[in-house]
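All protein chains but one are shown at their positions in the complex.
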Amino acid sequence: MLYVRLITMRLLKAVVVLFMIIIFNFVLIQLAPGDPAAILAGEAGATDEEFLRQLRERFGLDQPLYVQLWRYVSGVAMLDFGFSYRQQMPVLDLILARLPATLLLTGTAFVLSLFLGIVAGSLAAARVKKPSGSIIMALALLFYATPLFWVALMSVVLFSVYLDLLPAYGMYTVGAGHTGLALVLDVGKHLILPATTLALFFMAIYTRMTRASMLDASQQDFVKTARAKGLKNSVIQRRHILRNALLPIITLAGLQAGQMVGGAILTETVFAWPGIGRLMFEALQQRDYNLLLGIFFFSAALVILFNIITDLVYGLADPRIKEGS
Amino acid sequence: MTDSQATPLLSLRNVSIALPKGADRALAVEDVSYDVFRGEILCVVGESGSGKSMAANAVMGLLPKGVYTSGGEAIFDGQDLLQLSEKQHRTLRGLRIGMIFQEPMTALNPLMRVGAQIAEVFEAHGQFNGRERQQKALALLTEVGIPDPDKAIRAYPFQLSGGQRQRVMIAMALALEPELLIADEPTTALDVTTQAQILELIRDLQQRRGMAVMFITHDFGVVAEIANRVCVMRYGQIVELGEAEAVLKHPSHDYTRALIEAIPSDVIPEARGAETDTPLLEVVGLNKVFRSKGGLFKPAREVHALQDVSFSLVKGETIGIVGESGSGKSTLGRCVVRLERPDSGTLSLSGTDFMHLQGEALRRERHRVQMIFQDPYASLNPRHRVGYAIAQGPIANGTSKGQAMAKAKELLALVGLDGTDDRYPHEFSGGQRQRIGIARALAMQPELIVADEAVSALDVSIQAQILELLEELKQKLSLSLLFITHDLRVAAQICDHIVVMQHGRIVEQGPAREVFLAPREAYTRELLDAIPGREHELADA
Amino acid sequence: MSFFARFAQNRGALIGLIILLTIIAMAILAPLLFPESPWRMVQRPFLPPMEVDGFPLGTDTMGRNVAAGLMHGAWVSLLIGLVSTTVALAIGVPLGAIAGYYGGLIDDALMRFTEFFQTIPNFALAIVLVAIMQPSITSIVLAIAIVSWPPVARLVRAEFLSLRNREYVEAARLVGQSNTTIILRQILPNTLSPIIVLASLMVATAILLESALSFLGLGDPNVMSWGYMIGAARTVIRQAWWLSFFPGVAILLTVLALNLVGEGLDDALNPKLARERS
Partner (left out) sequence: DEPRHGGTIDTIIQPEPPGLVLGMIQNAPTRTVAGNIYEGLLRYTTDLEPMPQLATDWEVSEDGRTWTFHLRDDVSWHDGEPFTAEDVVFSADVFHRELNPSARAVLQHIESIEAVDDYTVEFTLDEPFGPFLISFEAGTFTMIPKHLYEGTDFRDNEHNNHPIGTGPFKFDSWDRGTVIQLVRNDDYYEDDLPYLDGINWHIIPDGASRAVAYENGTVDVLPYGTVENFDIPRLAELDNTCMTEAGHEYFSPFAMLWMNNREGPTADKRFRQAVMHAMDREFARDVLWNGLGNVPLGAFGSNARFQNPDLEPYDHDPERARELLDEMGYDGEEVRLLPLPYGETWTRWAEAVQQNLREVGIEVRTEATDVGGWNQRLGDWDYDLAFTYLFQYGDPALGISRTYLSTNIERGSPWNNVEGYENERVDELFNEAATAFPDEEREALYHEVQEILQEDVPVGWLLELGFPTLYRCDVQDLVTSGVGVNDGFKDTWLDR
């Protein structure tokens, strides 16, 4: 019961913070040069005054800024994120349509990088100063240092063009009309390249962090205690060292998870993944403010949500935190 | 008890242990031989760094990275432990040789329930099934005397007190009824009362099970309490080995003698009177409550660290504050130097209000009360040369840099560290660092010095030197001292007046001799009884 | 042991340092070895590496010398990395120090402010900022700095939180040192090693970030940078592998070198290791 109350408190606080963030973002975006109406008009290839006037009036751009802000904020309070200027659809619809794709991609990459990173990091920690451990670390460093988009381009060329193993772009085979399991497999196949690309960088970070954290934990007294019990090394690594090394990894994982909405712009662009990151980039280019603000809002909400979840997971991972002081 | 004809359970023969390059010395342990027989307690004593732990770790096969045995053998029941593979060693650990470590706070895995950690010992050696293991764990916890074992078995280490954790460690080490128990300073980190209980427990178990125990300590009080035989080590070598009685009463080696003498030998302080009776510090009705803000999981919490504390200190006097851990001693000291702000009460220095000073005004008055910190290393900024560290205070108070530095040199000379002003803290030994801390406090020309466990972190011999120095300086500079300690022997040695604290309250105060000889409160008596080796010393005296 | 000796014990760090020095030398020597502007169209386009004398790395889509671009680009990439890191430190260190030292409401306010910058994903925020300020080397440096300072502030704050109650800080307070002196002379020097390590990683990240911005066409069109070269080469990656390969390798090596150096510094500056060795 206590938790329920505390979590409710946190959520309430989060709502306040979110509204402040909305205002912050609103001001930030207004600083960008460019008038959405002019850009829409520009896209049309021809304009006259009448056209611009209609657009501005329609989107309320003719109002003073504070009125626009007030309208926006009070709209959001009713969960109305307004209308996308360019796409002529409610922002919420657009975001909800794109959100699943992004969450699928970043979520997969998240799980993948976390899992592989921890496994590789543990192996490297157990094999510290041995060649196999060094090779893992060298690879991790390499993944960390390679520009993401470069990996993306190269993997497309290799796996889709030369080897023709995997689809190069998109989320499913258009026109194949797959349903059920076939669709799942199809999407899975499309997911491999972008998710792996995206996962590599974070995997590298998790690997390094797990290793460092485990080496740190392995210096601690209780490890000696465990050895004095006659426990096998593998058990000590897993049960004692790894578990105690998890906290910094959870912190980072929380940060990565929070970036799931907007963290995949490059990958989504290169792999034509119909996600939010791409939508955001396009919205920015088009000065589609409502849409951009909506995406920022969702992103911020997710960050805050994951901060709370991270704290909850902390509590699970470390009883000391849960029961306090 | 010991039977010299019997074959020893463990026999170290000319064991040498090499340290990596760049360590203090080449060999941590040099050509060491000793035996441990079934049914006896062998105490290995010696000051910090003498190689006590290394020898024990070699027996367990748990030498730290880079440290290796360079010669000798350790015969345990016919096999040489130093030649065993990691795998063979593993089958012995926990099963036939158990070990307890010094730090009860960190020796347990903080994320595992206590029961699971004990059950792990059975698991490691493939004994019993899951449920039986839990039952065994419960039985063990009961045996080591943990209150409420049903609950304790499901607890996490942080939910237990230091003494309870040490009992869990012992339960773990005893789980499979090993023939040999190695205890590496298992009581050093505990307060006196708890320490006494744990010693009692170990001796009791040893007798009931007829185990051999190798007990490592640097405290001769502990030796007097439990040892059958004693092995004294210094710089990695054995300087003396023999029956406990013999070694304690007739130490043959100078070093042993020095160690025994360095123990504040008399728990009955001499009667001392204050030189004047001008009150310097007056504390009336001081209260301090710590409130921790609740987090997502933490409920908000209040600790009454000080409750209605009143006492006064006369110029030139030394008051000792004693009490168990958490009783509020440090909080009191910190309030007096205004590192902490009391909630209510009065605090006056020679009649002027010292409690309500703030900001700049407080900063200007601070030089009147100084502090010597417990950990001499932690209290020196590792990036400042010690001369500058001492001069900082006067500089902050307006002395010119040149003058301050000159003064710092003088003070270093005064505490016996001539010409060391341009060295860094890490280039000193623990005792020397504490001297620097004292010099720093003196640089401010304070009227009162608060020493919070100022000698607790030091070896006995060094402890004695520092106490002597303090005594000397006090006389020379007519200082007053508020001496906070949990070691009653130390308090007895230098204090004129004793204040006993428990749960944030003063339970008893009075002249030192009175408090020690005729304690009025049960709590005080308990504290005094718990001093290890007390009977022995008293008997000797 | 001297600092450098400790640093040099780590073989990786030494290799990293050598790579880094080579790259710096490249940046310095660029105007001497290739006095002509790297933008000049000097040969026929798409010349593969080693085909024609004077063009060891070939030419790009418009016949510009790739080797010249790579050398001149080193300068810009390093500059962006270093300057943006410096700016990020200049924002993050004081903020973190003040928040961590004073705690309480000040801490709360500053950390909430920091959080605002963290609710928008880094890269997205960088894109928005560059779009707002319009792409130029200044705006890119600023944008990278603005997205990179929050972790600095958090790190410094955490360090200050743990150090502000150290005994030597209390000792300094006790002898009457002012808060400013304590922050600057007592605590800050002791937070330097994690800051330096973080900074070396930030330089690396900044170089990656600039290249990603360039990739999306948000680079400064007046200066030759590695990111620009890859961004420009991506459309011809199939025809001319060398156009993205060489700058890609250059970025990789630099980031790698900075990481290795960072790890070496971490070891060499680690007080724990230093204490054990002393």
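We call the chains A, B and C, going by the order they appear; numbering starts again at 1 in every chain.
The definition used in the following text is that contacts are C-beta pairs under 8 Å (C-beta built on N, C-alpha and C of every residue); 3 or more make two chains touch, one makes a residue touch a chain.
Fair warning: this is a prediction, and the values are worked out from it, not measured in the lab.
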According to the contact rule at the top, which chains on display are touched by the left-out chain?
A, C
Which listed residue (A:Thr8, A:Gln88, A:Gln219 or A:Ser234) would be found touching the missing chain in the intact complex?
A:Gln88
I'm checking contacts with the chain that's been left out. Which of A:Ala14, A:Met171, A:Ala195 or A:Ile304 qualifies?
A:Met171
Sites on chain C contacted by the missing partner chain, in the whole complex:
37, 39-41, 45, 61-63, 131, 134-136, 217-222, 232, 234-239
Those residues of chain A that touch the unshown chain are 32-36, 38-52, 54, 58, 86-89, 94, 97-98, 101, 153, 156, 160-161, 164, 168-172, 174-175, 268-275, 278-279, 282, 284-287
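Everything below uses one rule, namely that only the chains that are shown with their structure count from here on.
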Euclidean distance of C-alpha centroids - chain A vs chain C, Å:
23
Note the residues in chain A that touch 2 or more other chains, in rising order.
none
What parts of chain C, by residue number, touch at least two of the other chains?
none
Which chain C residues qualify as touching chain A in the complex?
112, 115-116, 118-124, 127-128, 131-132, 134, 204, 208, 211-212, 215-216, 227, 230, 234, 237-238, 244, 248, 251-253, 255-256, 259-260
Chain C-touching residues of chain A, taken from the complex the two chains share
17, 20-21, 24-25, 28-29, 31-33, 141-142, 144-150, 153, 157, 161, 258-259, 261-263, 265-266, 269, 277, 280-281, 284-285, 292, 296, 299-300, 303-304
Using the touch definition from the top, list the residues of chain C that touch chain B in their complex.
1, 166-168, 170-178, 181, 186, 189-190, 271, 274-275, 277-278
